[in-house]
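Removed from the display is one protein chain of the complex; every other protein chain stays in position.
Chains here go by letter, A and B, matching the order in which they are written, and residues are numbered from 1 within each.
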Amino acid sequence: MADDTGDDQADGAAAPGDEARDALAAELSELLGDAVVESHVEAGQNLWLRIDIEHWHAAMSALHDAGFAYFGFLSAVDWTDAPEGRYEDTEFDAAGVGEEDDEASSATAEETVRRGGGETRFQLLAQLHSPARHVAVLIKADVPEAASSDGSSAPASVPSIIDVFAGADWHEREAHEMFGLVFDGHPNLAHIYLPTEFEGHPLRKDFPLLARAVKPWPGVVDIEEIPPELEAQLEAEVMAEFEASGAGT
Amino acid sequence: MSPPPTASALREQQAYVAAQAADARVNVELDTGDMTLNIGPQHPATHGTLRIACQLDGEQVISAEPLMGYMHRGYEKLCEVRTYPQCTTLINRIDWLGSFANEVPFILAAEQLMGVEAPPRAQWIRTILFELSRIANVSLFLGDMGVQVGALTPVFFAFRDRERVLNQIEEVTGGRFHPNFDRIGGLKDDIPRGWIAETHAVMAKMRGFCDEMEDLLMGNEIFQTRCRSVGVIPGDVALSYGLSGANLRASGVDWDLRRDANPGLAWDQVDWRVWTHPDGDSFARYWVRLQETREATKIVDQLLDGIPSGPIMAKVPRIIKVPAGEAYVSTENPLGEMGYYVVSKGGLGPFRVKIRTPSFSNISVVPWVMRGTYVPDIITILGSLYFILGDIDR
Partner (left out) sequence: MALVDKVKLPKPLSWLLNFGRARSLWVYQWGLACCAIEMGAAFGSPRYDVMRLGVIPFPASPRQADLVVISGTVTDKMAPVIRRLYEQMPEPKYVISMGSCANCGGPYWDSYSVTKGVDQVIPVDVYVPGCPPRPEALLEGIVLLQERIQREDMQERWRGEPIVVPPSTSSSTRVPAAPNASSTAPTSAGAPAVPAGSAQP
């Protein structure tokens, strides 16, 4: 059912935005040349461009010069699955998953989920907006993994864009703190939110939420049962009150 | 792209810069040296727990670096372990003065992914509540800005009149703020009887409040001297720092997401305008917010008269499961562009939510704009940029 309405919307209301975005996608692909790996237009919603990480800095400054002067945000996505999932241990969760999973396209999910595609674990994500044209573009770039000295793999460093967009400063610090991405050329990659001595990168999927791990979601725990004799008494009281008020009005 | 500042503003700016240069010379003569001034994290003049470390030379600020994170609650991680309806409860609390407005872009993003659209009546009521929370939010700023320059009366007016708006919100949603009223596919409830007339009356009162503020504060010479030509942010700087909302419009950039990228609410059904100011100083920011509050009351008035009939909830499954995909929806919230980048892998909860909050970007301009200003200006600039701590730190 959900799918039907989705198609309706795409055909009807959103068609004009679609064309404009298609044209823009073509124009930007031309402008950026082979920096663009892939582009994706969702009708009436958004335009995604996936950019080769090598050209990250150049592409951003080209877009800046092309009128995309408003810096929306910069962040990242960790595409691995969290080992604990959503800590789904409730009956409700289980019921929800079982009920509709057959028809839902969980098999194709992995392919369709990444708008604009992508192969690596970490993906940079940024949004720019053109105040003159009133249109936004979402930009992605795959961050490859580079083997670090102790054998574990870590995301390779990414060129910083604070010389293009001054506002990227804090966003890059945040991405560094939350995902452990390293931005080359950033003057001060210090913690922005967390205390200096905090260890780990909270938004990586393998960062556990300890409170979740040691304690089930308190909302699941049902309230203590009322002793039967008390319950009967309470019910009698409530009924009496109800009747009284019903008689009153 | 942005118009040049007005002539008088330009003159004042030049005078201000000349004064700065003269003072800098005196500082060198007197060898005032460096001094570090730490404001916050708990300081009466900052809203909430922002901490600013300033390097001073005499009375002038050499550098000011906001240190935040005292209110970081980890929304993005918490959203990953919650279901969509649970997320809305949480998201309410990001910008706590305009809570309803926080829910809307997230719900819209989820609706986009699910391919559902709220029925027209729900969209109109959504828009009304959105604008009401804008009024409740910004009216507090309009009063509080007085406190920043030492005028205590306006904030009492603001609290008084804001209560009226909160009453209206409460009558519909049941909560003064943190309504948690928006649902994927519509709204929880319809509006109660008699609410429309009451809201009309409240809107008239709020217009009176705006007039009062105009008389009390904007006409006040002390206020003008404290705010004019202080903290000037040119349009291109504002854009590259990602300033949005009234801060951007006060720098002359004519951009409002309600008009330019309407994600499916009722703003295009009514007659209103976007206010901009060319000067880019603290006064311009105050002026734009004042006009916007007035404009919002007019939007609400018009919307109230035209609410379409029909259901308030589209058909959605009882257990919300969002198909795989990515969506980014942003709206023009009271503080600026608030957007949610929702990544779904088809489960009960989002896979990743990136929350683009306006204050985070708005306040990132502080190091740039503070350089060379005077210590008393720190407070008016911060006040006029108008941020909410939860919105910075998330």
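As a convention for this text, contacts are C-beta pairs under 8 Å (C-beta built on N, C-alpha and C of every residue); 3 or more make two chains touch, one makes a residue touch a chain.
Just so you know, these numbers come straight off a predicted model, no measurement behind them.
Visitor: When the whole complex is taken into account, which chains on show are touched by the absent chain?
Guide: In the entire complex, chains touched by the missing one are A, B.
Visitor: Considering the whole complex, which of B:H72, B:R228 or B:K354 touches the chain not shown?
Guide: Going through B:H72, B:R228 or B:K354 one by one, B:H72 is the residue touching the chain not shown.
Visitor: Which residue, A:A66, A:L189 or A:L209, contacts the hidden chain when the whole complex is considered?
Guide: Only one of A:A66, A:L189 or A:L209 touches the chain omitted from view, namely A:L209.
Visitor: Quick one: which of B:A9, B:I39, B:A64 or B:V81 touches the chain that's been left out?
Guide: Hidden-chain contact among the options goes to B:V81.
Visitor: Footprint of the hidden chain on chain A, which residues?
Guide: 193-195, 198, 202, 207, 209-212, 215, 217-218
Visitor: In the full complex, which residues of chain B touch the absent chain?
Guide: Within chain B, the residues touching the omitted chain are 41-42, 48-49, 69-74, 77-78, 81, 89-90, 93, 96-97, 140, 155-156, 159-160, 163, 170, 176-178, 389-390.
Please note the rule applied: only the chains that are shown with their structure count from here on.
Visitor: Chain A to chain B: how many Å between their CA centres?
Guide: Roughly 23 Å separates the two chain centres.
Visitor: Along chain A, where are the residues that touch chain B in the complex?
Guide: Listed in rising order, the residues are 1-7, 9, 42, 45-46, 48, 64, 69-73, 75, 77-78, 81-82, 86-88, 92-93, 95-97, 99-100, 104-106, 108-110, 112-115, 125, 127, 131-132, 134-136, 138, 164-167, 169-170, 178, 191-195, 202-203, 207, 209, 212.
Visitor: Where on chain B is chain A touching in the complex?
Guide: 1, 68-69, 72, 74, 76-77, 80-83, 112, 114-117, 236-237, 239-244, 253-255, 260-261, 314-317, 319, 321, 323-328, 330, 337, 339, 341, 343-349, 351-352, 354, 356, 360-361, 364-365, 368, 393
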